[in-house]
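Of the protein chains in this complex, one is absent; all others appear in place.
Let's look at chain A:
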Amino acid sequence: MALKSRLEVLTKDDLLRVHEATLKILRETGVVFHSEEAVEIFKKNGARVENKTVFISREMVDQALATAPRTFRMRARNEKYSITVGEGFLIQPNVGPVYIQDLDRGRREATLEDYANIQKLCQASDVVDLVGTIPVDPSDVNSNDKYLLMMYEALKNTEKPIIGFCANTQQVREQLDMVEIALGQPGFLLENHCTAVLVNSLSPLAYAPDTLETMIEYAKRNQVILLAPCIMAGVSGPISLLGTAVLQNTETIAGLVLVQLVNPGTPLVYATASTSGYMKEATYAAGSPEAMLINTASLQMGLDFYHLPVRTMSGITHSKTVDCQAGYETMQSLLMGMMSGAQMSVQSLGVLDAIMTTSYEKFVIDEELIRRVRRISQGIDTSDEALSVDVIQEVGHTGTYLSHMSTFEKFRSLWTPTVSDWGNYSDWKGSGSEDVVIRANRRYKQILQNAPESLLDTAIDKALLNFIEKAKVH
């Protein structure tokens, strides 16, 4: 069972045009890499370099595409959560919100406790496949230690494939070392993909120092890179949606070439996170139908032209609160993302206010939206049995399907909501005329209450805490 069509905005010829446009820009304008190490890697491999600008040839691109895997396995600390990246519609936690929001306390700057809570929700969720990263940025911890503390909370509260943080070389090494300690097997990472990291280009046509240090370090350790330009059409990219898709493609391919030069075969996910600009404020428009249309074009490039695993940013909204706007913008984005063939999605778990905020209640509601979208992605059973001719003939003109054996056997497989209310009016009124947000508020608290104290065994927990204390010193 699967949908028979994908959402597409480009023809086959267009894919080639975008690719040729990308090659021309890479060759003639080049990309600025703000890192000596990165520039040296390009030089050593024969790229033309002027200062920090690297000009990339068709041959280098072809070579990189030849070594980048189309799918790969990502190992979880608990093997039952291991995943294959490059198929399905995997969900990862949000990245970047600085505020946390709930019905009881409103919007506030997030703390490390909120960070841990979101990790617990991700671990408990049947729709969330990856954990870690920065679903909320904790404001109450020292910035130098933040990465250590976030990684500790992620490891303590989850055992799914983990996503780390973009940082400098030393901090990246420390987070990967912590993952290895939690796995209990030194050197395990070199042979297994266990940790991913989200990195963004510095649009237009550049890469910042920390980004490059992170990419290089992850590649050296054979870990996964989720490379996502976040371009705003009309602000940091062309006003033409196709033009922004071209720029997005160009930046991604430049990053892909670097990663494959560092360590051929390093898994890289062609991730798309661009939007149209909101021209009244020169910011980005999270709730725009055009945002996903840009990424739809890019997903076609990643999937059909380059044969890379693809990810998109879907489930986003500009609404400040969990209201009607939040609902329709989130669903518009999420559904378009899935229908465009994305194999992974980010910012799909409770974001509000253009990814400035994560809402506890919306996290729970978005889980249901994901279940809806995943159900849609399955299409319908088209087997002979599903044609149901015998059932239709048996029931004939006067019978009921409600008591037919075929219904009895299958009815539980029909999709049912987990937080939406489908009951009748008087029941709804009788139980307090509750808004979905109120039910979601109860639900998230319940999940947190039931979350285990820790998923680490005592010896590993101790080793991690020791590691953090040592790392804090230098």
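Note that in this section a contact is a pair of C-beta atoms (placed from the backbone, for glycine too) under 8 Å apart; a residue touches a chain by one contact, two chains touch by 3 or more; residues count from 1.
Throughout what follows, contacts and distances are computed from a predicted model.
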- Among "Insulinase family protein", "Phosphate import ATP-binding protein PstB", "ABC-type sugar transport system permease subunit" or "Corrinoid protein", find the name that the UniProt record gives to the complex chain excluded from display. "Corrinoid protein"
- Across A:79, A:281 or A:427, the one contacting the chain not displayed is A:281
- Which residue, A:143, A:413 or A:433, contacts the hidden chain when the whole complex is considered? A:143
- Selected residue (touches chain absent from view) among A:20, A:37, A:109 or A:421: A:109
- Message: If I consider the whole complex, including the chain that's not displayed, which of A:7, A:49, A:98 or A:436 touches that chain?
- Response: A:98
- Note on the structure: Answer key for A:7, A:21, A:208 or A:436 versus the chain not shown reads A:208
- Had the left-out chain been drawn, it would touch chain A at residues 34, 96, 98, 109, 134, 137, 139, 143, 167, 202, 206, 208-210, 234-236, 279-283, 356
